[in-house]
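Sending over a structure as structure tokens; questions will come in a sec.
Only a single protein chain was left out; the remaining protein chains are all shown in position.
Per-chain numbering from 1; labels A and B assigned in written order.
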Amino acid sequence: MGMSGRLVVPSLGGLLAAGLLAIGLHTAGATEQRGGQNPGNADRGHRLFLVGCATCHGANGEGSAQGPDLRGVGAAAADFQLSTGRMPNTAPDRQSVTKRSPYTRAEIDDLVAYVASLGPGPPIPDVHNPPGDLQEGGELYLDNCAACHSAAGNGGALNVGRDAPTLHGATPVEVGEAVRTGPGNMPVFGRGTFTPQQLNSIVRYVEYLKKPQDPGGLSLGLVGPITEGLVAILVGLGALMLITRWIEPPAMRQEPPAVTAPEDQQ
Amino acid sequence: MIVRRIVRWFDERLGAARFVRTALNKVFPDHWSFMLGELALYCFVILILTGVYLTFFFTPGTKEVVYNGSYAPLKGVSMSQAYESVLRISFDVRAGLVMRQIHHWAALIFVGSIIAHLMRIFFTGAFRRPRELNWMIGVTLLLLAIANGFTGYSLPDDQLSGTGLRIAYSVVISVPVVGVWSAFLVFGGEFPGNEVLTRFFVIHILIVPAAIAVLLTAHLAILVRQKHTQFRGPARRERNVVGARLWPTFTAKTIGLFFFVFAACAALGGLAQINPVWIWGPFQPAAVSAGSQPDWYVGWLEGSLRLLPGWELRAFGHEVPNPFFSGVLLPGITFMLLYAWPFLEGRFTKENREEHHLLDRPRDRPVRTAIGVGALAFYAVLFVAGGNDVLASRFNVSVNFITNVLRVALFVVPVVAAFFTYRLCKELAQRSPTAGEPEAPPGAELVVRTAEGGYVDVEEPARTP
Partner (left out) sequence: MNDDVQETQERKATSRTALAFGVTALASLGLAVTYWAGGQEQIEGSLLAIALGGLGFGFVQVAKYLLPQGPYVEDREALPSSDEDQAAFASDFERGEGWLSRRGFLLKMLGLAGGAIGIAALFPIRSLGPNPGQSLFRTKWRRGSLVVDEQGEPVGVDTLDVGGALTVFPQGHLEVEDSQTILIRLSQEDVVTRPGRELWGPEGYVGFSKVCTHAGCPVGLYQQQFKKLLCPCHQSTFSVPDGAQPVFGPATRSLPQLPLMVDDEGMLRARSDYTEPVGPGFWDRGT
């Protein structure tokens, strides 16, 4: 009622932009900010827990037939499962998959704080201090991780439909959390197995695998000899066979031969 | 002209004018599928050229060294000399990586073109008398090519090929009675030993290439002596060869083809990365990568090892373990059948009583074609099985399920493929009863002009029943 007409459009535009920004931050921020940056509020977390988690994990995290006991899993496990969107798990009888989380970053922090309060467990690791060593990380990765996740970090098949997922979409914190907590079929590598220095080295190498050096050209997904073989036969040999046909087109010559070979040939 | 004087200089000493003239006038049939063997030949030449280059930089040793080259993630890491030299070629020798990649791509295409050539020979019946000998030489060349490929990609001593070597070792020790001794002699002891790299190096750069060169020469010499086969067509008979002369036309075509083969390998070698050994890492006996694969031409063996369920023979304190059946018996039977095929077919069709220089259209021999397609389908299923874990993780299907499906498919798909091929051949043959040549107008005669300038009548080409 008092707004001058000249300001209506820019104002509405501004509101729209702000609204979009807010929505953007609300959804994008949920999984992209690092876990462990802000300690959450355990009470708020408890309320969120009762709404979204208690059906499977019990009102106090004690577990049920549908979900494991969360007492003592620690902040790392909770943050990993929630940040990657594996939890809430809509199909508990299959391997949980990475998906967009319905929670904001702040909500996840609160839930993490609550779950962490249920019992002592691995904290969210600091994957940047002490700084990881790339070479040490490569050696540890190839010795301990490549068997499931492949040398290039593409992932690999496990039994009966499970798999070790690709690592290319995991943030450094998520990698560290997974190593420490052993989600799903992944083994647990605690502080007795890898020191914090070793863990951060592995994290650093996994980060490198997202954009490894490919001096040879197209990396073909770093899948290995199968794709190389397909390219060699379908592209290489295929092109050569087409070229051969071009050199010698298959049209049968219609006219009879013009000249016989000389009889003095032996 | 200078050329004439040089030629005369050689002729005064060799007197080869008549011989060379005959050779230069040799006629090559004018069908593109006759050039598939040349694809293989030129891949071999490219492999030798790039291979010699690589031997100037590669060190076949297992001695441990510490890496200090320009690939940062491996700096300071301990590795074998062999692996270190391959990293050096890839990162610190200018154009080294391109040469290495051209070499490896050429090897993959080499085996592929041999098999394409083999398929052309098989499906057109070119292996029949008098060419059984050349067929057997050709199958031997295929074996040697596969062997050289395997020894070649094992040389860098990386994790991927080292895993393959371990499997090969286990297959060797599975051989009854002599298996363990054979493995200990070849590898110089228990796996991995320190000898196999240097021995594979000698096999790869000297023994097998020399054998291939000798057999190739024999292969080509026999071909020259027996002359090419040819497809049926106007004026093409059992008693002649129709086509282009070796000099100058065929020479120009084949030189052109050589450059194209080299160009294809060069394009792949520069644009498509192959065997990035720095990602696999140096070979460690206790490490392995998910999704490990051999090169494609070994994939059928890998599939065989994966598909055979847990069966083996055990009696009286001895055993014939599982890998023997999938890793020794299957390839043994495969190559035995390949070698024996001309004689098996000849015994069955009684065609080995006379020479055959005119080729069959595949559709005119439905049984042979169906068997060939069925066999190809069998090995294709094995190849797919060799990558069952890659399929499982790419398409989110259970690897156990894929394996079980492929176990069934191994027997069902070849039969179905053979059946449909047979029917297709019959159908196609019915639609084009003659061997593809046009009907001569009524009253027409085919004449041929002789070298003297006269004309002779030529009999009608044989019709396919």
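Assume a residue touches a chain if its C-beta (ideal position, glycine included) is under 8 Å from a C-beta of that chain, and two chains touch if they have at least 3 such contacts.
Just so you know, these numbers come straight off a predicted model, no measurement behind them.
With touch defined as in the header, list the contact partners of the absent chain among those displayed.
Taken over the complete structure, the missing chain's partners among displayed chains are A, B.
Out of B:54, B:384 or B:399, point to the residue that touches the absent chain in the complete complex.
B:399
Taking the entire complex into account, which one of B:170, B:275, B:369 or B:421 touches the absent chain?
Within the whole complex, the residue contacting the unshown chain is B:170.
Just name the one of B:75, B:245 or B:394 that touches the chain not displayed here.
Within the whole complex, the residue contacting the unshown chain is B:245.
Which of these touches the unseen chain: B:60, B:125, B:138 or B:192?
Candidates B:60, B:125, B:138 or B:192; residue touching the omitted chain: B:192.
Residue-wise, where is subunit B in contact with the chain that is not depicted?
25-27, 30, 94-95, 97-98, 101-102, 130, 163, 166-167, 169-171, 173-177, 179-181, 184-193, 195, 226-227, 235, 238-245, 248-250, 252-253, 255-260, 262-264, 266-271, 284-292, 302, 305-306, 308-312, 314, 316-323, 326-327, 355, 357, 388-389, 399-400, 403, 448
Write the list of subunit A residues that the hidden chain touches.
Spelled out for subunit A, the touching residues are 143-144, 146-148, 156-159, 162, 164, 182, 184-190, 192-193, 215-217, 246-247, 253, 257-261, 265.
We take it that only the chains that are shown with their structure count from here on.
In whole angstrom, what separates the CA-based centres of subunit A and subunit B?
It comes to 40 Å between the two C-alpha centres.
Which positions of subunit B touch subunit A when the two form their complex?
Contacts found on subunit B: 18, 21-22, 25, 27, 30-36, 39, 71-77, 90-91, 97, 101, 105, 108-109, 112-113, 116, 159-160, 233-235, 242, 253, 256-257, 260-261, 264-265, 268, 270-276, 278-281, 284, 286-297, 299, 386-390, 392-393, 396-401, 436-438, 446-451, 458.
Please output the residues of subunit A touching subunit B within their complex, sorted ascending.
It comes out as residues 134-135, 138-139, 142-143, 146-152, 154-161, 163-164, 205, 208, 212-220, 222-226, 228-233, 235-237, 239-241, 243-245, 247-250, 252-263, 265-266.
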